[in-house]
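One protein chain is absent from this view; the other protein chains keep their places.
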Amino acid sequence: MTLVEIKSAINSQFPGVIIDNEELGDHQLELNGDKWLDIATFMKEDPILSFDQLECITGYDGGEEAALQTRYNFHSMEHRHKIEIIISHDREEPRVASIEKLWRIGDWFERETYDMFGIIYEGHRDLRRILCPDDWEGWPLRKNYKGQELYHGIVVPKIKEEDGWE
Amino acid sequence: MGVVKGDQMILNIGPQHPSTHGVLRLEVMTDGEIVSQIRPHIGYLHRCFEKHSENVTYEQVIPFTDRCDYLASMNSNFGYVVAMEELMEIKVPERVDYIRVVMGELNRIASHLLALGVYGLDIGAFTPFLYMLRDRERILDMFEYTCGARLLYNYMWVGGVSHDLPKDFEKICIDFLDYFEPQIKEYNNLLSFNKIFVERTADVGVIPADVAVSYGVTGPNLRASGVKWDVRKDEPYSVYDKFEFDVPTGTGKFGTLGDCYDRYWVRMLEIKESIRILRQALGSIPSGDVHQSIPKKIRPPKGSIYRRTESPRGDLGYYIVSDGTPVPFRVKMRSPAFTALSCLDEVSRGWMISDVIAILGSLDIVLGEIDR
Amino acid sequence: MGVLENKFQDNVIVASMDKLLGWARSTSPWYFQFGLACCAIEMMSSAASRHDLERIGMMPRSSPRQADVMIVAGTVTMKMALRVKKLYEQMAEPKYVISMGSCATSGGPYWQHGYHVLKGVDLVVPVDVYVPGCPPRPEALIEGLLKLQEKIQTERPLTRKTV
Partner (left out) sequence: MTVDTLINWFATFGDFPVLSFILAVVISGIPLFLVMALNAMIAVYVERKVSAFMMDRIGPMGQGPGLHAGKWGLLQTAADAIKLLVKEDTVPESSDKFLFKMAPFIIFIGAFLGLAAVPFSSTLQVVDFNVGVFYIIAVGSISIIGIVMAGWASNNKWSLYGAMRSAAQIISYEIPAGLSIIVPIMMAGTLNIQELIQYQNGTVWGFLPNWIIFNNPFSFIAFFTFFISAIAETNRTPFDIPEAESELVAGWMTEYSGFRWAVFFLSEYANMLVVSGLAVAGFLGGWQSPIPGLFNTGAWGLFWFMGKVSLLIFVMMWFRWTFPRLRVDQLMHVCWKVLIPITMFNIFGVGIWKLIFG
């Protein structure tokens, strides 16, 4: 299926969720995040779409002014077509529905994005940090991230030049 | 992890343990020897690949991709440059494509050899591991001859490769293949058809096809479950569509479809397929300049791309966002070992501790790639 | 050891005993199977058929209690740093540490932007020999081990230390 067909399939089921964005590429589709769980369920279970494989979840921080985004790459083993869904979140309080129960790998991918960007996936059963330690501070992949100075008494940043070592 | 009940005990495997293949920690809830739940803890090797890529130029990302999947660095490079070339719409000379395929397949053999050998080690067989490492050493020699590095190559560049093939490389490579092909029989006699090995792996840790797809398991692990999915065939990149090769899938050779033995055996068959590809590719490398289409300055147009390639562990995807500057805005690596590890909990429930080690080994994880 | 360590005046018998102990320790430095990252693969290669660490008497042990040399092979992250320290503390005296590769030595390529990477394992455990390289070749690791053996041989474990 092409993007247009997928687009119309989603649009007929959930009118008005697709956000028009001229900058998007061939396989990309920007959606409104409010009904995301329902749309995802539809995308997985509809026999025409049948996106049975969640390829990747990418967190995205557009910078100070822009929004945080979650980008989902889906692929259908059955029909061999693919699509990328983009959902934007509020910067102050990034929240979106979790799709962890639909695709089991969503569990770890969402945990990773939470760990790196602080995007909260509502309904996730076990939303903890996955790569960084549990007591790590800040969201490392946000553009305004400042690394912490000490971690359990160990110096984190490189020792500065004025200390005589570069 | 649930509440520990009367007879249960939490066993902590790792981060330092001989068979966690790196620094993985498994929190295992056991009842005697039987495992009731596993909680993997990863991130002990989180080296901030994605943060680094946002701070260095596009060319400089390549050495970091090397270090992610350190067993198949060529394939990591390959995935990145394929994605970049698609983003920049560069057409590379055919010679470059052939060289890349040769290197990628050689590295696939090397990676599978290590995976199979270490798997033998997990089951308790010492000697096959050293035999396989001995033969892997010869592949590394060829890489060293080509680009000077043994393990982390930084060989494939956007638009080309760093060095042309050295003198007589084709002959050396064919010599190696002639030497190597009979060795597979030795491995089979020593390990694959060993009764104890079959007993330990057949019927253990079955991943049904639908579970595998839901967990995003790819590569040999998915194919062992019977799903015929290989990016080289289904979404061909480079010049893979010019070669004739089969995609081996699991057949339940000694047990159930999708068990540990199938995952082991699919890798063994893939080595043979790689040899087939290599023989075809080595016979027909066109001549040309490998540097001619390397751009002076890499400045991709604004936009983003998600491209996956077939690394020895499965679908290796790169999500690259460009904002028009020479520094990537965002690079995300979709790691196949990450998804493979995530299904460990579901697959190992009800098996014994020894089986958990067997299942973990059969998934062939590389922690560098999981934690990035 | 414990009670006997550094308790004796320097004389010819103590010196020969020192020499014997130094010889024994340097000849059988069993290393700790503790691979972290890329360098662990090269460590495996050096133990395998072609390079064969057992030639110089090294044997892998997977329990820290029985090992003498800890080869820190790879990047140490913040999450791992405290574990590395604990493993070092679990080893029995005399214990030695080899920092293999530039990641373990200084953070290596992850030095500048690695918010989660420990900038050198010497921030948590004392290091005896640094082996440069990313990753070091097996030959380089063996060179480092030979240097360590030389160092052990010059030690005077029994002789009282004079300041």
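Residue numbering begins at 1 within each chain, and the chains themselves are lettered A, B and C in the order written.
We take it that a residue touches a chain if its C-beta (ideal position, glycine included) is under 8 Å from a C-beta of that chain, and two chains touch if they have at least 3 such contacts.
Computed from a prediction, not measured in an experiment: that's the story for all the values here.
Engineer: In the intact complex, which of the presented chains make contact with the chain not displayed?
Structural biologist: Every shown chain touched by the left-out chain: B, C.
Engineer: Of B:97, B:230 or B:355, which one is in contact with the hidden chain?
Structural biologist: B:355
Engineer: If the missing chain were put back, which residues of subunit C would it touch?
Structural biologist: Residues 1-2, 19-21, 23-28, 48-49, 52, 54-57, 59, 61-63, 65-66, 68, 90, 92-94, 146, 149-150, 153, 157 of subunit C touch the chain that is not shown.
Engineer: Touching the absent chain: which residues on subunit B qualify?
Structural biologist: Subunit B touches the chain not shown through residues 9, 11-12, 17-19, 33, 120-127, 130-131, 134, 190-191, 194, 196-197, 199-200, 352-355, 357.
Rule of thumb we're sticking to: only the chains that are shown with their structure count from here on.
Engineer: Taking each chain's centre as the mean of its CA atoms, how far is subunit B from subunit C in angstrom?
Structural biologist: Each chain reduced to its C-alpha mean, subunit B and subunit C end up 31 Å apart.
Engineer: For subunit A and subunit B, let me know how many angstrom lie between their CA-based centres, rounded off.
Structural biologist: Using C-alpha averages as centres, the distance is 25 Å.
Engineer: Touching at least two other chains at once: which residues of subunit A meet that condition?
Structural biologist: 131-133, 140
Engineer: Hey, what residues on subunit C touch two or more of the other chains?
Structural biologist: 79, 112, 115-116
Engineer: Where on subunit C does subunit B make contact in their complex?
Structural biologist: Going through subunit C, the ones touching subunit B are 33-38, 40-42, 44-45, 48-50, 62, 64, 74-75, 77, 79-80, 83, 87, 109-110, 112-117, 134-135, 137.
Engineer: Could you list, by residue number, the parts of subunit A that touch subunit B in their complex?
Structural biologist: Against subunit B, the touching part of subunit A is residues 23, 25, 27-28, 52-56, 58-61, 71, 73, 77, 80, 84, 103-105, 107-108, 112, 116, 129-133, 140-141.
Engineer: Which of the residues in subunit A end up touching subunit C in this complex?
Structural biologist: That would be residues 131-133, 136, 140, 145, 147-148, 151-152, 154-159 of subunit A.
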